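Below you'll find the structure I mean.
Just one protein chain is left out here, and the rest sit where they should.
Note that the chains take the letters A and B in the order they are written out, and that residue 1 is the start of every chain.
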Amino acid sequence: MKQAAWNALGLIVFAVMIFPVFWMISTAFKPDDQVIALKPTWISLRPTLSHFTAALHKPYFWTDVKNSAIIVCVAVAISIVLALLAAVAVARYRWTGRKAFIALIIGIQMLPQAGLIIPLYVALARYHLTNTLTGVIITYITFVLPFSVWTLRGFLLGIPKELEESAMVDGSTRLGVFVKILLPLMGPGLVATSVFAFITSWNEYIFARVLLNDQGKQTATIWLSYFLGTSRHTDWGALMAASTLTAIPVVVFFLLVQRRIAFGLTAGAVKG
Amino acid sequence: MLGSSALSAAAVLRGRRRRRFLERSTPYWLIVPTVVAIGVVLGYPLYWLIKLSTERYGLFELIQHHGQSVGLHNYASVLHDSVFWHTLLRTVIFTVANVGLTMGLGLAIALLLLRLSAWVRVLLTSGLVLVWSMPVVVAAQVFFWMTNYENGVLNYVLSQAGLTGEQHDWYASTFSQLSMVTLLIVWGALPFVVITLYAGLAQVPHDLLEAASVDGARAWRAFRDITLPILRPILLILTSLSIIWDFGVFTQPFLLIGQAKTQPGNFLMSTYLFEEGYFRTDFGRGAAISILMLLIVAILSVFYVRKMVRIGEEVA
Partner (left out) sequence: MKRRSIVALSVVAVLAAAVMTATSVASTKKATASSITVWLQVDAQSGWPDLVAAANNQFKSDHPGVSVNVQYQNWGDHLQKFDATLAGGGGPDVIEMGNTEMTKYMAAGAFADLSAAKGSFDNSANWLAGLAKSGVYNGKTYGVPYYAGSRVVTYRTDLFSKAGIKKLPNSTAAFAADAKRLYAKNTQKGFSAFYVAGEDWYSAMGFVFDYGGGIAQRVSGKWKGLLSSKKSIAGLTAYKNFFYATSRAGKTATEGAPNPNPYDVYAQGLVGSMIGPSWFSCCVGAKFKGSTAQFVMPGHVKGTSMPGFLGGSDLAVPVTSSNKSLATDWIKDFTSTAGEKGLQAKGNIPNATNLLGNSVNERAASRSWFVPTAKHWVDVENGNILRNMLGQILTGKLTVKQAASSASDNIASVLNQS
């Protein structure tokens, strides 16, 4: 009985949270007159695929999605590896300069990003990295690293040191402990952090916009902005369809990795 | 015999010294890539930002690539501006409200996830990821549609349910404008907090929790004695991150309130920075405000950060 009550609560939370997303997706299928109608239409009885067609036919869709995928995957992969290494250093070792490093990590996140746009552009221009995917990748790594280090450190601190110490007593090297004990227990933390890194990078707009010029190099979010950029009529139906399309890769990525978070499936948990 | 054992002893000594060197220098090797990555990209922009805050630097100077040094004039002008102080106070209150709601609801939902049947859990987490994956620009527009005066779903539902009389303008006053923004921000922030906390909960030894949850009367003690200590680092981290992010949040208030309606009465630090510094292309002033924001957020979050660092000391 109690289980049913919890489930009901879970479903209510689900419904409330998902409503705006539902609204976006449902609007993507509505014909134009229902999109702007005063009386809201919950689910259209005359659904249309015209908005999706319009969105897919807008030039550079596949190119821009491909660019986003490359940028985000490389940036996230490199960031997570680097962040994990740094998190281990901060969480498991004592060394001079550790506090300064922590201050750097936190301080970077406190900088308002708006102020960095122009100086970052100038800096990257000097390295001839403007209008390149590499420049954007490097920029995203810089934004993703600080909170990844900070978050992974938190997960590391939650793992009792006794686990490693007992393993080392048994003869493992430091690295062995890292691979065989820490890494599996970090699974959920790594997944949560990489999903966040993925989403933040995928949805990032202004830096990509300023750094990338050629339409063949732009990202999915820039492609999306073209629906809003004119001084004239905005095609809301097409915008909603386009947004739905650009959100799909994120969901796919999460579904692929979400099993690692599932409670009770973590390998190598404390036995006894 | 003697020669070879002396050689091998020396080799052992060298190996030990090498290992100790490796041991002591390991943390530095581990952080080098991160420091290099950040330094190479942000080094110059940071220097530029600080230098610019002491200069008079508008569009003209931008084109000339050369500013006029004015010392601390930009800082003085900002600190003497009453709008700055009002905005600061408003942003602090706003941050407290947002972080409180985000962390409170986040923890509650994460704990709820533990109690759910597998299928509901997968449904809810997938729903959260869908929320998370919605671009902020679109989310803001959808939110506005849902809450607008003329044809918003919210007003429609409320009037159908007989809860409000006529159409309510949810954007009439600063308080309601910022409340709508808070709703949008908390809604968008919950997925990360819930999923991260849930991942943290997954690190709690399964059998311990199971034993504790069997007897409901001890659920609170189980939570306090087992779960909370393990979650503490993550809770502190999420709180400090939330403070940092919510203090400087820009996209949601700017889009939901709209540029036309953003004015000193409803400024938050980020929209204030944008309007005063970048919209007016007074880059010097914008840089000064950025540095001030950095210092203020640092002060606001120092409590949590020091706690985090201290926890790290205990463990390492």
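Simple rule for what comes next: contacts are C-beta pairs under 8 Å (C-beta built on N, C-alpha and C of every residue); 3 or more make two chains touch, one makes a residue touch a chain.
Because the structure is predicted, anything quoted here is derived from the model rather than measured.
K.L.:
May I ask which residue of A:Tyr121, A:Tyr140, A:Phe198 or A:Phe254 touches the chain that does not appear here?
P.N.:
That would be A:Tyr121, which touches the missing chain.
K.L.:
Who touches the missing chain here, A:Gln3, A:Thr53, A:Ser166 or A:Asn213?
P.N.:
A:Asn213
K.L.:
Looking beyond the chains shown, say which of A:Ile43, A:Leu228 or A:Ile248 touches the absent one.
P.N.:
In the complete complex, the chain left out is touched by residue A:Leu228.
K.L.:
List every residue of chain A that touches the chain not included in the displayed model.
P.N.:
32-33, 36-38, 70, 74, 77-78, 81, 117-118, 121-122, 124-126, 128-134, 137, 173, 175-176, 179, 206, 209-210, 213-215, 217, 225-226, 228-234
K.L.:
Residues of chain B in contact with the chain that isn't shown?
P.N.:
58-60, 62-65, 140-141, 144, 148-151, 255-256, 258-263, 275, 278-281
To be clear about the criterion, only the chains that are shown with their structure count from here on.
K.L.:
Using mean CA coordinates as chain centres, what's the chain A-chain B distance in Å?
P.N.:
So the centre of chain A lies 14 Å away from the centre of chain B.
K.L.:
Taking the touch rule as given, give the residues of chain B at its contact with chain A in the complex, in rising order.
P.N.:
Listed in rising order, the residues of chain B that touch chain A are 23-24, 26-28, 30-31, 33-35, 37-38, 40-46, 48-49, 52, 62, 109, 112-117, 120-139, 141-143, 145-146, 150-151, 153, 156, 187, 190, 192, 195-196, 198-203, 205-207, 230-231, 233-234, 236-237, 240-241, 244-245, 248, 250, 269-270, 273-274, 277-278, 283, 286-287, 290, 293-294, 297-298, 301, 305, 308-309, 311-312, 315-316.
K.L.:
Inside the complex, what are the residues of chain A that reach chain B?
P.N.:
3, 6-7, 9-11, 13-14, 17-21, 23-24, 27, 36-40, 82-83, 85-86, 88-95, 98-99, 101-102, 104, 106-116, 118-120, 122-124, 126, 138-139, 141-142, 145-147, 149-151, 153-155, 157-159, 161, 174, 185, 188-189, 191-193, 195-196, 199, 202-203, 205, 221, 224-225, 228, 239-240, 243, 246-247, 250-251, 254-255, 258, 261-264, 266, 269-270, 272
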